[in-house]
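Here the complex is missing one protein chain, while the rest keep their positions.
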Amino acid sequence: MEMFEGIVLTIITAATPLLFAAIGELVTERSGVLNLGVEGMMAVGAVCGFAAAHLTDQPVIAIAAAAAAGALMAALFGVVTLIFVGNQVASGLALTLFGLGFSALIGNAYVGIPGIGLPKLDIPVLSDIPLVGPIVFGEDPLTYLAIVLAVGVWWFLFHTRAGLILRAVGDNHVSAHSLGYNVIKVRFLAVMFGGACAGLGGGYLSLVYTPQWTQNMTGGRGWIALALVVFATWLPSRIVIGAVLFGAVSILQLHAQAIGVGIPSQFLSMLPYLTTVIVLVIISRDRTLLRVNTPACLGQSFVPDR
Amino acid sequence: MRKSFALAGAVLALGMMAGGANAADKVKACFVYVGPHNDGGWSQGHDTARLYAEEKLGDAVETAYVESIPEGPDAERAIERFARSGCNIIFTTSFGFMDPTIKVAKKFPDIKFEHATGFKTAENVTSYNARFYEGRYIIGQIAAKVSKNGVAGYIASFPIPEVVMGINAFMLGAQSVNPDFKIKVVWVNTWFDPGKEGDAAKALFDQGADVSVQHTDSPAPLQIAQERGLQGFGQAHDMIEFAPKAQLTAIEDHWGPYYVRRIQAVIDGTWKSQASWEGLKDGLVVMAPYTNMPAEVAEEAKATQAAIESGELHPFKGPIFKQDGTQVIGEGEALDDGTLLGMNWYVKGIDDQLPK
């Protein structure tokens, strides 16, 4: 039982950074912008969060710094793609390249220093309930924040007027524009939000997951987050499922090795990626679901005529 | 076209003059790293050693490095650039730099090359490595003494002889204390990925291991051990800062003394090609302080270390059996270096299957 509990806890922590980054990218993509720079924004978020924690010893400031850094990186992307209408795919790739390099540059001073870590929530009594207790009440605060964020985004997108406008901009920027909405402004805000979330995802890695900073510590998680958005057909509830599923595959393959299944480790390491592809294919087969939820203007630049 | 040739010629001549001037008073030692110089692991170990050599040799030496050089054609270019920029001795510090080093060395017979962890040498190319397995034998003994469950979790990088040798040495050490000791192995297919290494540590602990061993470079597994109230061993350098309560000891890479000797040999004109494989005795492999363990365990570890240093104990002394029970070597003998360097089989008692 203890082993099961441990595995579930591990899966949830593995899913958290993915959940952060993916939920942010979902909002960005719902507004019609494809930002492939998630990996770069996460890296900068990770180093800035770590640096702030190191300098101030204040977890709240560290988390805020990670989010702010991600948002600033996203703003850079916003300027290039929304104001200068640069190609979104290429700009996103450039952002990843830039972010990985830049994070390494500013992170030089923080390599080899242990991080402060964040306290676990650990509500007395409740977290002592066997099995359910530690899993439901014993997570770190950022995991709860990620879940709150997912619920908040769902509520925002489908139950508020602002969310409706955001989706309208993503589905048909021309008519949204003619209805008098400022397409560029909405998109810029959505991009910044996406960046802030990616920054939080990066911050989670350097503050909680493995409290330390080293370059390239994001390890491709930004790309997985991008895949999760499509996997989820742009629906927040499915992002949560997807993140947990992906976390589970990547953790369970390690368990399979530890037990000794005799399959070369390279093939087990492929599993998360193959799962993503297969799930993507299965999801994509449901054309109606995709048609309803895919932002129709995804990746298209918009220049107001007047 | 002619003009640009002339320009190239002039620059080249200038470069050679600069090289000549260097040779007169200073030896230039150059280093090629596979990762960032401050990766917290392998490359940082070499960079620390570079600085150590600079400090020890003072004005007699000048150093330079290039970092994050991918193995392959890029390495050849980086090495050649060094060769042409007046370096007298070039250290290439990753296994994958072996063939590029040999290739470039052929073109520059007057420059000395030193390649780490490979097996090819030439007139002006030395290969060097450290006997890390000596340290692994000691930590195997410690693990068997401190583990309550009798199970260690081993986070391994890639199934190459160096790593397999390490797992075997660890197991032989552990078996010398507890013949029924078990290890669980996870191959993470990376030298450095804190997230993945940490995940592997969690998985191993969840499966009943209560002490972690790693042949990957990040302190993440130790951080997990500390968080869980368990213990583990550091790798490449002392990681006690990351896990003050969890680290038992660490196997540290100290290339510094070796670099000082080799650069000194160039200064003295006594440099000769060789295949160098030094260990605890020579100060290349250093054990971090034995902490977080009962005093008598620490004493025994020190005794083992002394026995290895004096040559009294060889970690791969016979009798040694493979997994299937075939005897590799009998009582009173030890495995030779050639067998160790190409090791691709597990010793008896390891349940894991070696990836083929």
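Each chain gets a letter, A and B, in the order it is written, and its residues are counted from 1.
Following the convention adopted for this analysis, a residue touches a chain if its C-beta (ideal position, glycine included) is under 8 Å from a C-beta of that chain, and two chains touch if they have at least 3 such contacts.
One rule holds for everything that comes next: contacts and distances are computed from a predicted model.
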What protein name does the UniProt record of the undisplayed chain give, "[acyl-carrier-protein] S-malonyltransferase", "Ubiquinol-cytochrome c reductase iron-sulfur subunit", "DNA polymerase III subunit alpha" or "Sugar ABC transporter permease"?
-> "Sugar ABC transporter permease"
Pick out which of A:3, A:60 or A:85 touches the chain that's been left out of the picture.
-> A:85
Touch with the missing chain holds, among A:20, A:50, A:102 or A:154, for A:102
Which positions on chain A touch the chain that was left off?
-> 36, 76, 79-81, 84-87, 89-91, 93-95, 97-102, 104-105, 108, 215, 220, 223, 226-227, 230, 264, 266-267, 269-270, 273-274, 276-277, 280-281, 284-285, 287, 290, 303
Residue numbers in chain B that touch the chain omitted from display | 7-8, 11-12, 30, 36-37, 64-74, 76-78, 80-82, 84-85, 95-96, 99, 118-119, 158-161, 189, 341-344, 355-356
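Following the convention adopted for this analysis, only the chains that are shown with their structure count from here on.
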How far is the middle of chain A from the middle of chain B, if each middle is the mean of its Cα atoms, in Å?
-> 36
Inside the complex, what are the residues of chain A that reach chain B?
-> 3, 6-7, 10, 14, 104, 108, 111-114, 205, 209-212, 214-215, 217, 219, 221, 250-251, 254-255, 257-260, 262, 264-266, 269
Hey, which residues of chain B end up touching chain A in the complex?
-> 36, 38-40, 44, 153, 184-189, 192-200, 202-209, 218-220, 223-224, 241-242, 351-353, 355-356
